[in-house]
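One chain of protein is taken out of this complex; the other chains stay put.
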Amino acid sequence: MRNPVYTAIAIGVGIVVLLGYFLQFDLLINLRIILLEWATILVATTLLIGVVNLFIVHWRKSTTDQPNRVNSIALLAGLTITLGVAGWFGPTDPYSLWIFNYILIPIEASLMGILSVVLIYAGVRLLRRKPNLLSIVFIATAVVILLMTGPLFGIDIPGLAELRIWIGKVPAVAGARGILLGVSLGIIAAGLRILMGADRPYGGN
Amino acid sequence: MNLADWIGAFLGFVLTLLVFSYLIGDNPLFRITLHMFIGVSAGFVAVVAIYNIILPRLFVPIFINNSSQQILSLFPLILAGLLFSKISPRFAFIGNLPMSYLVGVSAAAAIGGAVTGTLIPQVLASMNLFAVQSNQAFDASVGLRLVNGIIILIGTVATLAYFQFGKYSQASEKTQFQTWIDGLGQIGQVFIALTFGFLFAGILSAALTALIGRVLFLVDFIRDILGLLIG
Partner (left out) sequence: MEEIYCPQCGKTNPIDNKFCDFCLAHLHPQEGGSADSESISVPGIGENQNGLGGHDSDSNVPDWLSELQQSKEVENEEPLDSDSELGKPADAISDWMTGVSGDGEATIGEFSPAAPFLPDQEINESQDIPHWLNDALIEEETQDLLEDERLEEVPSASEEKDVSQGDSSPPKIRDETSGDRENAGPLAGLKGVLSAEPGAARVRKPRTYSAKLKVSTSQRAHIDLLNSLLEDEGQPQPLPQRRSISQQHMLRWGIALVLLMAILWPIVFTNQEMPLPDYDEGSAEVNRLISQLPENARVLVGFDFEPGLAAELDTAAKPVFDHLLSEGALLTLISTSPSGPILAERFIQSFQADQLLIYGLEYVNLGYIPGGAVGLLSFIENPQGTIPFTIDGLVAWETDERNGLPATAGISQITDYSMIILLVDDPDTARMWIEQLSPTIINPQVLTSLVLITSAQLEPVVRPYYESSPQPVNGLVVGLRGGAAYARISGGDDFPGKFWDAFGMGTFVAALLILVGGLGYYVIPELSRTARGQEKVKR
């Protein structure tokens, strides 16, 4: 159901926050600060709601006879233990840090580690899958940057270090700047659509 | 190392190997580990949110501030309460009010940041590439800088043109301007490929560093165990 109240709220608070970037009235600044503070609180609440929802979903999965219920039980176990320990002692307590250091970091870092194998594998297969100029440029750049990112056994290949610096400072900056500008234009367009009420991702449509 | 560290190191060792087992192939143990990781992460998210924001920002102000601030602090409390209706599909519509508020603020922050932080400064930076100081003599370094500036400018414009490339290419009959844009877009593709190649190498370096970190941990743990056993 189209609800103009939601749209009005989104547009109203959006305009106040946006104007604060360009205009410096005391009233506007103070109003903007209050609106932003409330928003941060609400975002924290959404995080909490997300965790509660995660718990409910996996609780249902774990209590019904499903083939992947073990996964849900593992998730609930991790969630409950962390909530219990970190919630009771505090998030920066040594007990919480123990969980963080010996469970969270090993798993996530190992996941990042296996990503290196996957990326090399993808790089190896790229020329086979798309043998064209762009792939060659891509692979050549990656190889030069990789070689010159590490110490390369102390071997100095003439021109290669300079080439790496030049790529980083000139063509890569050009491409990245173009991409950043494109992304910014996209963000502005998407944001303006929300502030004009054309898009209503909050359920006002 | 105390006992807790030994247990922790052993746990980390096992978990690392379980994740590495994915290299052989997807398996149930890997998936269980992954789910446990999600659970632990979510647990930390919840605890940090409660400790850092929910308790001190949502509830404490109601009890410690003066009356006007107390009334003011009721608003986020009410909005947060409405947000909790999102858990139930039946009452989810009640949460649309605070969601609209959040979306409006986020959109404005994103626009403001993009305009003042990227769009204007980066356009200015592209213009300033050719700002040669009046008292500076034209030598090889200035010439090189100008050449680099031209390359950066062409690359930036060509990359931006590539975003328009798809749109113009669909037209059956191209105007001269569209043909130019198409050509520029193809140059832009080369710059994008080069940038992504750089990015790829960076991600691979970061992933390699993480892998090295885990391998170092495994080796250290085995050395510690061997040292403990051998004495």
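All chains are identified by letter, namely A and B, in their written order; residue positions are counted from 1 within each chain.
In this text, a contact is a pair of C-beta atoms (placed from the backbone, for glycine too) under 8 Å apart; a residue touches a chain by one contact, two chains touch by 3 or more.
The model shown is predicted, which means the values in this text are computed figures rather than measured ones.
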**Request:** Among B:34, B:114, B:161 or B:181, single out the residue that touches the unshown chain.
**Result:** B:114
**Asked** Any idea which of A:112, A:137 or A:195 touches the chain not displayed?
**Response** A:112
**Complete:** Out of A:8, A:43 or A:163, the sole contact with the unshown chain comes from A:43
**Asked** Please identify, in ascending order, the residues of chain A that touch the omitted chain?
**Response** 17, 20-21, 29, 32-33, 36-37, 39-44, 47, 90-92, 96-97, 100-101, 104-105, 108-109, 111-112, 116-118, 120-121, 123-128, 131, 139, 142-143, 146-147, 149-154, 168-169, 172-173, 175-177, 180, 183
**Request:** Spell out, residue by residue, where the missing chain touches chain B.
**Result:** 23-25, 41, 44-45, 48-49, 51-53, 56-57, 102, 105-106, 109-110, 112-114, 116-118, 121-122, 124-125, 128, 131, 195, 198-199, 201-206, 208-216, 219
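By definition in this document, only the chains that are shown with their structure count from here on.
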**Prompt:** What is the distance in Å between the mean C-alpha positions of chain A and chain B?
**Reply:** 4
**Item:** List of chain B residues in touch with chain A within their complex
**Value:** 4, 7-9, 11-13, 15-16, 19-20, 22-23, 28, 31-54, 57-58, 72, 75-76, 79-80, 83-84, 86-87, 92-93, 96-112, 114-116, 118-119, 122-123, 125-126, 148, 151-160, 162-163, 188-198, 200-208, 210-211, 213-215, 217
**Prompt:** What residues of chain A sit close enough to touch chain B in their complex?
**Reply:** 3, 5-7, 9-18, 20-21, 34-56, 68, 70-72, 74-83, 86-87, 90-91, 96, 98-117, 119-120, 123, 133-135, 137-143, 145-146, 149-150, 167-185, 187-188, 190-192, 194-195, 200-204
